[in-house]
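Right, I'll just put the structure down here and ask away after.
For this view, one protein chain was removed and the others were kept in their places.
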Amino acid sequence: MGQERSEEKSECVSLSPMREAVPAPPECERVCVFGTGDLGRSLGLRLLQAGYGVVFGSRRPHSSSLLLHGAQVLGHAAAAQSALLIFIAVQREHYDFLVPLANQLKGKVLVDVSNNLRKNQYPEANAEYLQSLVPGAEVVKGFNTLSAWSLQNGPSDANRQVYICGDSVEAKQVVMAVATKLGLSALDQGSLSVARELEDFPLQLFPQWRLPLRIAIGLSAAFFFYLLIRDIIYAYATQGEDISFRIMVSLANQVCPIVSLIMLSLCYLPGVLASFLQLYRGTKYRRFPNWLDSWMLCRKQLGLLSLGFAFLHVLYTLILPIRSVEHTLKCTHTHTHTQNKTTTFDTTTAWRGDSYLSLGILGFGLYVLLGITSLPSVSNVLSWREFSFVQSKLGHLTLLLCTAHTYLYGWNRFLSSSIYKWYTPPGYMLCLVLPSVVLLLKLLLITPCVDRTITRIRQGWERGADQRNPKDSQPLIP
Amino acid sequence: MGQERSEEKSECVSLSPMREAVPAPPECERVCVFGTGDLGRSLGLRLLQAGYGVVFGSRRPHSSSLLLHGAQVLGHAAAAQSALLIFIAVQREHYDFLVPLANQLKGKVLVDVSNNLRKNQYPEANAEYLQSLVPGAEVVKGFNTLSAWSLQNGPSDANRQVYICGDSVEAKQVVMAVATKLGLSALDQGSLSVARELEDFPLQLFPQWRLPLRIAIGLSAAFFFYLLIRDIIYAYATQGEDISFRIMVSLANQVCPIVSLIMLSLCYLPGVLASFLQLYRGTKYRRFPNWLDSWMLCRKQLGLLSLGFAFLHVLYTLILPIRSVEHTLKCTHTHTHTQNKTTTFDTTTAWRGDSYLSLGILGFGLYVLLGITSLPSVSNVLSWREFSFVQSKLGHLTLLLCTAHTYLYGWNRFLSSSIYKWYTPPGYMLCLVLPSVVLLLKLLLITPCVDRTITRIRQGWERGADQRNPKDSQPLIP
Partner (left out) sequence: MGQERSEEKSECVSLSPMREAVPAPPECERVCVFGTGDLGRSLGLRLLQAGYGVVFGSRRPHSSSLLLHGAQVLGHAAAAQSALLIFIAVQREHYDFLVPLANQLKGKVLVDVSNNLRKNQYPEANAEYLQSLVPGAEVVKGFNTLSAWSLQNGPSDANRQVYICGDSVEAKQVVMAVATKLGLSALDQGSLSVARELEDFPLQLFPQWRLPLRIAIGLSAAFFFYLLIRDIIYAYATQGEDISFRIMVSLANQVCPIVSLIMLSLCYLPGVLASFLQLYRGTKYRRFPNWLDSWMLCRKQLGLLSLGFAFLHVLYTLILPIRSVEHTLKCTHTHTHTQNKTTTFDTTTAWRGDSYLSLGILGFGLYVLLGITSLPSVSNVLSWREFSFVQSKLGHLTLLLCTAHTYLYGWNRFLSSSIYKWYTPPGYMLCLVLPSVVLLLKLLLITPCVDRTITRIRQGWERGADQRNPKDSQPLIP
């Protein structure tokens, strides 16, 4: 019997074409759109293409501005009556025109597709406000993440995903069915009280990028002033020479690599910490502390920012020989860049200099590779094993190369006291601390004994728990 | 009766498992494919995977070339009778073999998936021709945008979207249902008369790139000859020295940045003009003139081409120090690149030189960022606010940086008359005009008073219109 029912149901999923055959499709196949603005028009077009009959509700049904071939244009009341499903593509300020239509809207499904111009513009969500105006109707919030633009060009990849919410399950199902026919996949986010979140979504401006950006800016500023004092001001105070122009290139070219390296290690530190936490707890089934969770979630952003700085570092380095000043004071770039003024040629220096450059190049090459694989369309075609291989193994290799690159830059100068101007270490030394720590911890983790335990934990093993319990089969993506 | 049939038909197209359980699925669960070429085979494979019974119609049913496990191969007549839906994966030249099958094809749905080799190859569309040959059948045009290749590798993102058209709504619905089951989303484009457009689609070669490419080529040619005369020919005519070799690098490195900057400003000019037009009209509900519309539509392409030229400019600049000629005549690159032969070092020059380089680098960095965010998979995951922030705010910042970069390149040489060879201004001066204008206009637009008006207009406000009218809720993407 249950079979029977589900059977029947599944049958009718796809059919109902022949209804469209008859000139005027019945209510259920007709959809009404209020509002003839960009979004309204795009919605109408899309609905027509998907094979729906579309009726526009307009204050001036004979407006010339709306020329959507195949769509009807009626007054609001008439339009409301003609369809079960009504899209309200109207600005919240104008909702009150719906109040007089209360009777025609009774029992109808109203889809509130509106967006606001800034967060918390109004006390309650537009959809809730709409519901309060038309208590008789069933309001569903949704589609507001789609721009008129993406509707016209056909939804692709990411924005094929639309979120809806509402208090009536039937109403939501009606909307879901339409969404599916439009080539979208709708996800039910719950009751109408969620509407506010959905309305805020299109207003968000890179939320996951906030923290990483703040870190990047903070680090840049800190190191900028630190180096400003150590190099420019120091030179001015001691030898009284004005080399302030260095700020533009030489200094920038010291800040970029430093910030880049630190952020790269910040991108791999949480993963290492998480592993140690799991080791310590002996299970993977306990939530990480929130700070670690949120840190883990912005690793991608940290990595990409760090790549950006590395990119700038490369450009700054490559233009060094072009700099006009260099023609006048030769020392400039050799000084700021590679410390050897040795006139007599010795192989060690050559080896060091070239390895230094070579490691930098290889490191940057891998860096770019990581960046490319984190493009949505690329990471999507990777199996999770491939993804974790690239992002974890190659990622740590990149960190290793870049750290070695920096060590070689420092070379033996760590010893010479002359570089500790005003008893402060040069920037590249400070930036070496974090990556070295991360690499050491990682080294610990990949030692056979530790590694074995981690792997077992990741497979669901729990210290001192009986092993006959079901666990999930999917290893975590590191 | 027709009702009855279509009813039944559509019913079984929809998923109804138990029917497939029985060894030989009924007509409606079986799909027939005429033509055993690449596309035919790929279609068959795909249909099998989606759980359909597949019957191939072939002139030589026992051909060895077709080894698709699970598919039947019958003669055309037999195959035609076995299924309701028939894919015609055959070249138009061979359609006439269908004429004798008229009886078996009566009432069947024929899907014409054919493509031509060039536009307007034939008087009428293949699908219309097919319909004329088999009037009894219901012809639907579609799937022709899918290549055999993409069918085999499973459709992803963009080519998940297929377009169909035909005169019978039932037939189109049947095809749509199949498309959905294949993991595609079909969009109804209307009657069979649209077929010609659908057939031309796969033949198009970067239609939106035509105009931008023409502009790019035109500009490059113009400036190439202009600079050829000013530099090489002038030098030959006056001092009689042959520096023609400069064409390869120095000249190219002047043309690239010039064209790049001009095209970047061309990419932001239409947006600015549109805003002023809206300001002047006091409404956003009137169509823009066509030239402006089409200009707006190719902004992305303009920007990407401009990025390409910028990329070449960077490479050309970076190899300057490598140039072997440089070893012999030192002046070369300093001359073509940064004009200062000053042997005495002064800070101002240093500042200028370094800021010039630094601005260029930062500008290029942002440039690349803009390029990355315009990758389909990236722009799709951006909310419209994020997208507009990147493309509008960061875009104008890029333009600002690059313009400043060029101004610093010129520096004080604008005054010295020596550079006006034959009374013509150097290239970089000419290319500064347009970006300066765009930036000035933009500056005007973001002044509080103007900005407020624009925003209200974008929200649907109309000068001298009553405000109680519904408007759309979605701000335009600038």
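Just so it is clear, A and B label the chains in written order, and each chain counts residues from 1 on its own.
By definition in this document, contacts are C-beta pairs under 8 Å (C-beta built on N, C-alpha and C of every residue); 3 or more make two chains touch, one makes a residue touch a chain.
These numbers come from a predicted model, not from an experiment.
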Candidates A:Q81, A:Q189, A:S392 or A:T453 - the one touching the absent chain: A:Q189
Hidden partner chain, touching residue among A:L39, A:L146 or A:M176: A:M176
Hidden partner chain, residues of subunit B it touches: 3-4, 7, 15-18, 20-21, 34-41, 49-51, 57-59, 65, 70, 89-94, 97, 113-115, 117, 144-145, 147-150, 154, 156-159, 183, 201-206, 242, 244-249, 252, 308, 311-312, 315-316, 318-319, 321-325, 327-329, 375-378, 380-381
Subunit A, residues in touch with the chain not shown (by the definition above): 2, 5-6, 8-13, 15-16, 18-19, 26, 28, 157-158, 161, 169-170, 172-174, 176-177, 185, 187-189, 285-286, 314, 317-318, 320-321, 333-334, 337-338, 340, 342-345, 347, 349-351, 353-355, 357-358, 361-362, 364-365, 368-369, 375-378, 380-381, 383-386, 389, 459-460, 467-477
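What we mean here is this: only the chains that are shown with their structure count from here on.
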Angular offset of subunit A relative to subunit B [C-alpha, multiple of 5 degrees]: 120
